[in-house]
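Taken from a larger complex, these chains appear in their original positions, while the remainder are omitted.
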Amino acid sequence: MPIITAEGPKIDDLEKRKEFVKTVTAAASKYFNLPEESIIILIKENSPENVSVGGILISEKDTKNND
Amino acid sequence: MPIITAEGPKIDDLEKRKEFVKTVTAAASKYFNLPEESIIILIKENSPENVSVGGILISEKDTKNND
């Protein structure tokens, strides 16, 4: 503990992910005043047809934007 | 924010999902007294072999029901 969960779209760029977890781990270690080794990050990938904003699935918004 | 997370079995019917997020978004907007545009819904699909009720995996219950 502490545990950070990041819910967002799927990001394939492994280098960006390495940088993201490194930055967030350092920020969490500083905030919680706990060693970096105790910081866990879970990255949760969500597909656009399983997320809605304002009552509309993101997959629907994407389709409308491409029409 | 607000954020509604719906954990349940996988449902493939896109039209039903569109209706579900529309109804829940309207209900959440009314309850939290916040604009629909601020309401996020995450739909999380769970396979039956990863969920238990009463100590038995749902996939096991299904198998017993089909015997």
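Residue numbering begins at 1 within each chain, and the chains themselves are lettered A and B in the order written.
Basically, a contact is a pair of C-beta atoms (placed from the backbone, for glycine too) under 8 Å apart; a residue touches a chain by one contact, two chains touch by 3 or more.
Note that this is a predicted model, so its numbers are computed, not measured.
Enquirer: With 2 copies present in place, identify the total for the complete complex.
Expert: This structure file describes a complex of 6 copies of one sequence.
Please note the rule applied: only the chains that are shown with their structure count from here on.
Enquirer: Which of the residues in subunit A come into contact with subunit B in the complex?
Expert: Of all residues in subunit A, those touching subunit B are 7, 46, 49-57, 60.
Enquirer: Residues of subunit B touching subunit A in their complex?
Expert: That would be residues 14, 17-18, 21-22, 25-26, 35-45 of subunit B.
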